[in-house]
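One protein chain is absent from this view; the other protein chains keep their places.
Read from first to last, the chains carry the letters A, B and C; within each, the first residue is number 1.
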Amino acid sequence: MKEITLQMQELARELLQKGEVNVVLGWEKGTFWYLSPPAFIDKPEDVERLVFDDYCHHNLSKYLMDYRYQDGKVAVFLKGCDSRAFNILLEDNQLEREKYVLIGIPCPGMKDQEKAKELGINGDIPLAKKCQDCKYPNPLVYDYFLGDKEAADEAAATREAKAIDYSDVEQIEKMTPDEKYDFWSSQYERCIRCYACRNVCPACNCRECIFDQSRTGWIGKANNTSENQFFALTRAMHVAGRCIECGECERACPMNIPIMLLNKKLIKDINQLFGEYDAGVKVDGVLPLGHFDKNDPEEFM
Amino acid sequence: MKIIAKERLPEVLQLLAKDYNVLVPAKFEGVTRFTPYSGDVELVLEENVLMPPKDIFFPQTEKMYKFKAKNKSLEIEELPVEKEEQLIFGIRSCDLKSLECLDQVFLTKGYVDHFYKDKRERTALIALSCVRPQEACFCHSMGVDPQNGVGADIQAYDLKEKIGFKAISEKGQEILEKISGLLAEEEVSIPSFGEFNLKADIEGVPEKLQGMFEHPIWADISRKCLNCGACTYVCPTCHCFDIDSEVRGEDGVKIRCWDSCMFGEYTQMAGGHNPRPTKKERVRNRFMHKLRYFPERYQMLLCTGCGRCVIKCPVNMDITAIIKKIKEAE
Amino acid sequence: MKRVGVFVCHCGTNIAASVDCAQVAQNAQNFPGVAYATDYKYMCSEPGQELIKKAIKEHKLDRIVVASCSPRMHEPTFRRCIEGAGLNGYMLEMANIREHCSWVHPDDKERATQKSTELARMAVAKVLNNTPLEKSQIPVTKRALVIGGGIAGIQAAIDIANAGHKVDIVEKEPSIGGKMAQIDKTFPTLDCSACILTPKMVEAANHPNITLITYSEVEKVEGYVGNFDVTIRKKARSVDMNKCTGCGLCSEKCPSRVPSEFEMGMTTRKSIYTPFPQAIPNKPVIDRENCRYFKLGKCKVCERVCPAGAIDYTQEDELVTERYGAIVVATGFDLFDYSVYGEYGYGKYPDVITGLHFERLINASGPTMGKIKRPSDGKEPKNVVFIKCVGSRDEAKGKAYCSKTCCMYTAKHATLVREKIKDSNVYVFYMDVRTPGKGYEEFYTRTTDQYGAIYIRGRVSKIYQKGEKLIVKGADTLLGKQVEVEADMVVLATAMVAQPDAAKLAQMIGISYDQDNFYTEAHPKLAPVETHTAGVYLAGACQGPKDIPESVAQASGAAAKVCALLSKDEMATEPIISQVNEAICAGCGMCIPICPYKALELKTIQERVQGKTIERKVASVNSGLCQGCGACTVACRSSALNLKHFTNEQILAEVDALCL
Partner (left out) sequence: MSVKETASNWEPKILVFACNWCTYAGADLAGLSRLQYPPNIRILRVPCSGRVNPQFVLRAFQRGVDGVLVAGCHPGDCHYVTGNYFTRRRYLLMQRLLEYVGLDPERFQARWISGSEGPKFQEVVTKLTEDIKALGPNRKLRDAQ
């Protein structure tokens, strides 16, 4: 990773010096050793701030929306999931491919921040759950690729083969209706509706989210379990077939709500009902809820 | 000082629960907050709670009154007021400071908010001293003494195996009497407080900010902000609210709910115009409010150094780092 | 201040018997926004409607709820009624307290009354969110396109043209006429097909309002009802139509021969050719696949002999785009490829032919000058076997459906054989004989009784050659025994199937088609010539197997629809359509694939963002195409899309009202 970090800084410096891009989006060290928040580099002399380590969780693609209407190009570093996010944003016509210089980084998997806090800098810190499940650690779209492509591809191949672990979802599916409901309401009664999950999500790229449309009255400002669940379920449906499994919603949630348990459920069902599908892998305008098959399962007869 | 062994603290709380609705720092589903005391709550004494006590006095959603639209006439119906006396055990110095801030907003300058006032008046406070700073604490930099809170009725001291109590107000005296049966008198020394991991040099910052409204620094620091409301909702001092009504047919309720200056619609006007269209203006407003506007109006900072936002911000917006940037800015 | 009027109808005793209408009206008084509520015996009656109009004036009502029967019954009535009182017709909502209440809950007046009250409350909640809607006008291009120049296309074109509208016929072959031109005689009258078709072909060709665009195909269809922009590929004929006199010298001299499609390959034609003598236009085309000059680069015989100098090897395909108000699709059918029936020895035995081959064999201008000679050795066949349902009614190997025409044309063929060859025997293997249609059954009876054709009920299991004969083995299911017929010739009644490119064309135009690629009519009973796409109509066998009279009838039906459409300069469009809130629309395009009518597209708009003009994409609804289903609104996450008259706000209001 040291190696990658140096290559990052090198390439960033070059792109900025040559004036090919106005700004480079990457990661830098944060307040604590286990935080590597987004960094925005616009001067060659600042590239030393860039790092790539075990905590570069942040999905940088969504920030690109902030540069849509600005002149000049933007360079961004993408892990596998970030690149799927980029594809989703392309799919949704939110970004123009040409405007961005994509620098792909093969991702070894990011480590669990909460555990890091617990176990300390010398502890043996496990990968974040979402990274253990990751099928696409390598960027799927890029202009530059840092690191050893062959090696990365091999590593990726083995991952793609292995099936995602849905045991957490299945555990809930096994519960009785009342158990399920108690579980989910105990999660969502503590939701403070800060909308961090939405704002960090690359699939949530609406100009104006319905939850900000107080006039139509989709949702009230009141914070109660019912409204919070309305928000959660609606968001889950909105990102159904579009969630790229970056897990940022869950990481961003200040109240530790297991949001990915909803997203994973929908991913699981979409695969079962309409065939295997991984969002953000291809950009072909064919989304699970954007088309249909006359031979879809029939349960409503 | 009056002391009791830590493991016997529940007896104290039990006893107080007879006369008060006792709220204690407890952990539930991985989130710590003040929770009504019962035998089975998971007490948290080694660190401050994630959710600040502000929602005890200023709930995230508060019903104000009911109304009924009966053929063309409108009837207002007041809601019954809570009478129950409550008591918070284990509030930390930083959060006491935040109540001082909220008091300014809700009780001074001729504006008295009776929803807040009522709850404030029937709530006794037992402060608990901190033994060591958590990684994001910087209360000291904000002029808060983690071991001696201001505005509590009783100051409790965490003495490792024991807990000591010192009455501060008359109300505190009464409360202490109620539990004196359980306490023993003992000479103790308050354990020394460790080094702060985070510091912020606030010296001269409010003044400097007066000239920095148009400063490029805001565009820079706001870039990574997601404009979510996490920081404002875990902040013990943020107190913006919005008033809304829930109408069902003829019946309706006026409610007031927390709002966040980080949200786009926060300043959205009816015509669609938004004076704070982007992150830059919103982030600027948040820090201007905490470090300049509030001090100008109330002669105190709107930050207590509790460090919650530093921990919970999904993108690690660190107010201490921002204060540093402000200081260094030309 | 919104002022709702609620009018509760007794419908005589239909509602009043199990709903306390007066009570419902009284309850409605207290609903928010209701300024007036009353009940009456028959709201739809003259006095009932007067009562509403009067109340609107007296109580200054600006929106109306009628609690009565199904809106599917009387919505138009009450819309007209309130329009009569100066309100916009869309300021009306109906609560269905008859079909959905009184009639289904006759024995529980209390709860039926309560339910009626709640249904009325829902309607009131909705109508409070109604807004006046206006029908918009779109211009109509007074010109029709007919795709396909067979009998159906020709008929449709002539009818439209006679009504005074311009029509273009696009035909992919060098001549119009279609399958009917290949047919010898028509059942049940046995009059000569050509004799009744050619006059129509001529009429079409000479009609001042009709333009023939032959040897051409539709390439692209854009736009919508009243304004279709159709791109047509005019294939290079290599012959200058203006110079050519149609003298035919070129074909005569052309040295290269290829099997004639028109004659079913039973004889040859030249590389520069007209498909058949009465072809229209009667001017040749060069078939570049086979022309020596185009293959080998030398020859140019035709150029040399052409007195008019009309030959032009340099001609290229030409793309023209025309605007039409309406389209009639009359692309006809194709014949089932029966090679799947190996047991019938297709290919192996030249004397196993199809019905259409047979039509040419007995046709006076056909390869045998109308003498029935079998292909193999030109001998006159004595024993002729006909096999019906080859590919029809056979889910296993062919099509599930019945091709409808085979029973009759086989009977016709049988008759003709017996007529022309006195000492012949005719055997017909059949599953059923279906003869609905005027004079059809009589014709069939004559075939058997008068002409002595032998009908054997059963399938043929095998055909094999034995010397000069074809042995046809089959089962006679009536006698329950195996039969074997020594035949000189076997004629297969092959199924009618959709054109190979039917699906492609359908997708181009945006009409739907069934599992067999026949085009789907808008409604099997009540809209048999319409499609789901406004302004596009169907004629003939492209919609399903049909005989000539049916095709012609449907063609005239389609023509009538087209005329009705073209008779107006402008057409009103339903105002209940989707609308886009451009401020909110992010231009993600999720709505576009959802719309079955291609009514949504992305357009670019300009906008000021922080003192800078930027361009961004937003969805836009084509009011001519949108049919108001609202499917797009659900695909729109930010609900920038909304359906007029069934808006999110209206439906949420109904839901909330129901839950009070």
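By definition in this document, contacts are C-beta pairs under 8 Å (C-beta built on N, C-alpha and C of every residue); 3 or more make two chains touch, one makes a residue touch a chain.
Computed from a prediction, not measured in an experiment: that's the story for all the values here.
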**Fill in**
Full-complex touch with the removed chain, picking from A:45, A:124, A:284 or A:298, is A:298
**Request:** Would you mind spotting which of C:59, C:105, C:393 or C:568 touches the chain that isn't drawn?
**Result:** C:105
**Prompt:** If you put the missing chain back, which residues of subunit A would it touch?
**Reply:** 172-173, 175, 177-185, 210, 218, 224, 226-227, 229-230, 233-234, 236-237, 240, 262, 265-266, 269-270, 273-274, 288-289, 292-294, 296-301
**Message:** Need a quick check: the contact residues on subunit C for the chain that isn't drawn.
**Reply:** 70-73, 96, 98-101, 103-108, 111-112, 114-115, 118-119, 122, 512, 532, 576, 594, 596, 627-631, 633-635, 639, 643, 646, 648, 651-652, 654-656, 658-660
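Assume only the chains that are shown with their structure count from here on.
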**Request:** Look at the interfaces B-C and A-C and say which one is made up of more C-beta pairs in contact.
**Result:** A-C
**Item:** Distance between the centres, which are taken as Cα means, of subunit B and subunit A, whole angstrom
**Value:** 32
**Item:** Between subunit B and subunit C, centroid-to-centroid distance (C-alpha), Å
**Value:** 71
**Item:** Contacts with 2+ other chains: residues of subunit B
**Value:** none
**Message:** Residues touching two or more other chains, restricted to subunit C: which are they?
**Reply:** 583
**Fill in**
subunit A partner, complex, touching residues on subunit C are 583-590, 593-594, 602, 609, 612, 614, 617, 635, 637-640, 648-649, 652
**Asked** Where on subunit B does subunit C make contact in their complex?
**Response** 69-71, 248-250, 272, 277-278
**Message:** Which residues of subunit C touch subunit B once you look at their complex with the stated criterion?
**Reply:** 29-32, 121, 583, 610, 656-657, 659-660
